[in-house]
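Here it is, the structure in full.
Removed: one protein chain of the complex. Kept in place: all other protein chains.
Going by the order they are written in, the chains are A, B and C; count residues from 1 in each one.
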Amino acid sequence: MSQPIRVFVTGGTFDKEYDELRGRLYFKDTHVGEMLRLARCRLDVTTRTLMMIDSLDMKDDDRRLVVESCAACEESRIVVTHGTDTMPETARALIAAGLGAKGKTVVLTGAMIPYAFGSSDGLFNLGSALSFAQVLPPGVYVAMNGRYFAGDKVRKNRDSGTFEEG
Amino acid sequence: MSQPIRVFVTGGTFDKEYDELRGRLYFKDTHVGEMLRLARCRLDVTTRTLMMIDSLDMKDDDRRLVVESCAACEESRIVVTHGTDTMPETARALIAAGLGAKGKTVVLTGAMIPYAFGSSDGLFNLGSALSFAQVLPPGVYVAMNGRYFAGDKVRKNRDSGTFEEG
Amino acid sequence: MSQPIRVFVTGGTFDKEYDELRGRLYFKDTHVGEMLRLARCRLDVTTRTLMMIDSLDMKDDDRRLVVESCAACEESRIVVTHGTDTMPETARALIAAGLGAKGKTVVLTGAMIPYAFGSSDGLFNLGSALSFAQVLPPGVYVAMNGRYFAGDKVRKNRDSGTFEEG
Partner (left out) sequence: MSQPIRVFVTGGTFDKEYDELRGRLYFKDTHVGEMLRLARCRLDVTTRTLMMIDSLDMKDDDRRLVVESCAACEESRIVVTHGTDTMPETARALIAAGLGAKGKTVVLTGAMIPYAFGSSDGLFNLGSALSFAQVLPPGVYVAMNGRYFAGDKVRKNRDSGTFEEG
């Protein structure tokens, strides 16, 4: 019941921090390890940071690295932490690369509030994404707002900050 | 993809708070609603508090109320928040009552640290339980530590504070 | 022993929040009231928001409003929450206006991390500033890093993010 799971970190709001000397948000290290400890997670999880960027800054090359990393890793169960703004684009790139047909279950997730800010949705979303990744059939999904969406039928509603089918 | 989910609250560490006048832990109201808001949850969730007790204090009558509530509610997807100490006993009571055969997916979850204490595993576990409840076939499960367990094959390891098969 | 204290809010990092729809920091309402409740503060405090701005954006007119508000209010004990970047400038404006000679004890304070982010120095600084305001003789002071500084002999070290004499 506990298959190995790979977590690929790409950055996004999920991992943003506050730079107190410059008064702005930035990326340092991922919080995924700390979150898994706080969650008392006992899954067989291997975490690797691919990049630490805002998903609005994600370019074709970055997206290609995500796709290739998901295709190349040994695990068939994968969670990708990702900025919310272009999560659907990356999902579609993963679908275009045939990740589902390759037997991979890839679940993208992120957060609207940085984990470091104390009142984040990130911990809930990580629990949700890791759970969906264990039981959903091969394919590409987005896990946000407690729900899961097929990767080619999801969009972010920028007015409400939530994900919906479409 | 978003079926209605029922959450039954029974108390447990999950919902404990600190009584500052008496210097002890106690129960007031459940935090599930606040947690779902923090999580930006957009599932169709109806929450009902059945009791607010430590699961070590849960008696046969209490357990019967949990079973009957799960059997009687309209929803076929159910999450039960529960103290960790006797979570497996309640799972077995639900199995004995044939909840799975009745087409119900019941997922029990809880927390090792109270949500109100700021560094809780509760938010992760709630995200996990709500996700498993959406996709697992009818049956009774425990969702803890990022994993899910068949309700009749799970025990709490009191030395490590984690759940394992057995 | 509990004289009335006036708190004037001007914004600064202290009160910044995260705008989850736009992924940037902004100002909404002050957190001072919430902080005083959390602190179980039983001082006779009246809070008034003068502005909600980054202190780098504070102009002469804004600074004049701070000075006039401190001069005009009934209370002789005053705390001003303020962005850290130009706190010494406002202190000097208050000194130039002779606030100390008018019998007022004015203590400026702020934070390096927004209170809303959960790991802020703001609560400590507010406790510190309110305490210094009660016992220091008339004059203008900056309370940061647990210390207090004469308002005309303080500067922010931008490399360390701390205040020092100078």
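By definition in this document, contacts are C-beta pairs under 8 Å (C-beta built on N, C-alpha and C of every residue); 3 or more make two chains touch, one makes a residue touch a chain.
Computed from a predicted model, the values in this text were never measured in an experiment.
*Asks:* For the chain that was dropped from the view, give me its touching partners among the shown chains.
*Replies:* B, C
*Asks:* Touching the left-out chain: which of C:51, C:73 or C:136?
*Replies:* Of the candidates C:51, C:73 or C:136, C:136 is in touch with the missing chain.
*Asks:* Touching the missing chain, which residues of chain B?
*Replies:* On the chain B side, contact with the omitted chain comes from 13, 18, 20-21, 23-25, 54, 85, 112-114, 116-119, 158-159, 161.
*Asks:* In the complete complex, which positions of chain C touch the hidden chain?
*Replies:* Output for chain C: 1-2, 35-36, 38-43, 45, 112, 118-121, 123-132, 134-136, 143-149, 161-165.
Everything that follows uses one rule, which is that only the chains that are shown with their structure count from here on.
*Asks:* Does the chain A and chain B pair touch with the same residues on each side or with different residues, judged by whether over half of the numbers are shared?
*Replies:* same
*Asks:* Report, in whole Å, the distance between the mean C-alpha point of chain B and the mean C-alpha point of chain C.
*Replies:* 45
*Asks:* Distance between chain A and chain C based on Cα centroids, please, to the nearest Å.
*Replies:* 40
*Asks:* Could you check chain A for residues that touch two or more other chains and list them?
*Replies:* Residues 112, 118-119, 161.
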